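Below you'll find the structure, written out as structure tokens, and then a few comments.
Missing here is one protein chain; the remaining ones are kept as they sit in the complex.
Labels A, B and C are assigned to the chains in the order they are written; within every chain, residues are numbered from 1.
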Amino acid sequence: MEFAVDVRGVSRRYGRRWALAEVSLAVPTGAVAMIAGSNGSGKSTLLRILATAIRPDLGDALVGGFSVKKEREDVRRLTALLSHYSYLYEALNARENLSLFGDPNAVLARVGLAARAEDPISSYSAGMRKRLSFARVLLQQPKVVLLDEPYGQLDPEGFRLVDEVVSELRGKATIVMATHQVERVGKFADVKFELAQGRLR
Amino acid sequence: MNTGVVTGGWSYVWAAYSLTAGALFLYGVSLFVRVRRIVQ
Amino acid sequence: MIVMRERSIVPGIVLLLLAAWFGFAVALANHYGLDVSFGISTGLQAAIAAIAGIVGAVYFLVSDNLGPSLKAARLLVVLGIACFLLGSWYGLFVAPPEKFMGQVQRIMYVHVPTAWNGLLAITFGFVCACVFLFKSDWKWDARLEASIEVGVLLSFLLCCQGAIWAKPTWGVWWDWDPRLTTTAVLVFAFLGILALRRFVEDPLRRAVWSSVATIIAYVDVPIVYFSVKWWNSLHQQQSSPQTVSSQFYLPLRMNAFGVLFIMTGFIMLRSRIARERVEQELAPPLPRAVEMQEAV
Partner (left out) sequence: MLRKELLLQWRTRAQFMAVFVFGAASLLLFSFAIGPNSVALRTFSAGFLWLGLLLSSTLTLSESFHAEMENRALEGLLLIPTSPQAIYYAKTIANWLQLALLGIALVPVMVVLYDAGPQSIGRLLLVILLGSAGLSAPGTLYAGMTAQLRAKQTLLPLLFFPLIVPALLASVKATSLAVLGDPMDQGRSWITLLSAFVAIYWSLCGLLFGRVIEE
């Protein structure tokens, strides 16, 4: 497979507004791709389409050769999405939340939450939730990692953690990252895109 | 079922008919008005 | 923009005329001493009338764009009103009173057509729901909304007529008769779906959810009927079908076709309105890249 992510003329509307308009882009397998753009430019929408959380209205995208419109099960098996929703159950603790996705012990230590593993999520701060979401993504062992604002709400240590994890995953998986940290990510990204008003610039 | 013959009852018949016709008429008028607004 | 696919009005009209012919024109002519049945037996006539009527109505319903001015819908409504007036006049003034129920029985000439057509409208809504879930075509969503709304209206009228009829015959406004109860449940179930459609702003979700809810509610209706029948089996009182002479079924059928035509026209008009709403809510087709740039 030459391109792990191949977006072909994808458009998506919310009500009367087109959030994405005829976006076409391709990310080679194993590469780290950066998608920049201001708030509301369609970054999250694109990642959510790639993760099959929402359907494109027009066009199609191939993830690992599978169509996000028709082969959603296969796409889901390959991808993991770090969304701006945490996907966590407030009433459960970190370990219980993660055990829905796999064996939690190793990753909890990896993201530095081992000490707080038994506390319910409702007592977590925003940064800790982000770390936990990160742990969830790692647990899914995805071939295509979709990171939506991975640096958001993290402390400087968290920033380093994200960088480390990305460099660990490089080569093993394809990474698509939507971020405002253009300079930081720009240093190590292989492919760069910029979205503006739902269109590729 | 009652055994005896029901006598009279025209008022019930009128009530049923006028209710039906009236409701359908009002609904139809509202439809026509709304459609006219669209088509223009 | 809605793409209007023009479809010929002729097959629908032919089917409906065929239905009306065997439905009541033959009997009407017979009443005045004319035989125009072409030697077809009465049973077959009734079958032809029913099938042609339903197929003709469905033909109109699935091509609710016979010209942008909706001439066909208006024509159907006018035709329906004519049939309904004729049938009602016949039923109210020409047909003799029934032996046991007297004049009150004349309610039947409006009650039974309402029941048939209300059920037909809801069934069409159910079909729309199934088709929408498979095809995700907005046309079917609009038809679903229209037919459910018209079906609820007819079923509500049915309940009222039932109550009006029940008072002189059974002495009470409401009897926990399976038909009455089922109709009431049906009205509430589908009213809930109409309310759901009002509350959901996202058009796609609204369409999918109301389709799902319609399918579930439709499946529920026969279960309700049987459970109420069971519940009621001790004091069950159903009018036994009696041999109905042409004098009784003539106004019945005229009105049935009248309401059928009116209903079809209404659904066509209503689905046009529903489509307009979806069109308003969805984004216009993608602007070209150049226009986007200018808009910035």
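List of remarks:
Methods note: a contact is a pair of C-beta atoms (placed from the backbone, for glycine too) under 8 Å apart; a residue touches a chain by one contact, two chains touch by 3 or more.
This is a predicted model, so every value here is computed, not measured.
Interchain touches from the omitted chain, evaluated on the whole complex, reach A, C. From the options A:Ala26, A:Leu92 or A:Ala117, the residue with contact to the unseen chain in the full assembly is A:Leu92. Remark: the omitted chain is touched by one listed residue; of A:Glu2, A:Glu73, A:Glu118 or A:Glu183 this is A:Glu73.
Touch with the chain that is not drawn comes from one residue among C:Ala20, C:Ala189 or C:Met263, which is C:Ala189.
Hidden from this view is one chain, which touches subunit C at 133, 185-186, 188-189, 191-193, 195-196, 199-200, 204-205, 208-209, 211-213, 215-217, 219-220, 223-224, 226-228, 230-231. Looking at subunit A, the residues touching the absent chain are 51-55, 72-73, 76-77, 79-81, 83, 85-92, 96, 100-101, 120, 136, 140.
In this section, only the chains that are shown with their structure count from here on.
Within subunit A, contacts with two or more other chains are made by no residue at all. Across the complex, subunit A meets subunit C through its residues 11, 13, 15-18, 21-22, 58, 196-197, 199. The touching residues of subunit B, counted against subunit C in their complex, run 1-2, 5-10, 12-13, 15-17, 19-21, 23-24, 27-28, 31-32, 34-35, 38-39. If you check the complex, the residues on subunit C that touch subunit B are 68-70, 77, 84, 88, 92, 99-104, 106-107, 110-111, 114, 153, 157, 160-161, 164-165, 167-171, 237, 239, 262, 266, 269-270, 272-273, 276.
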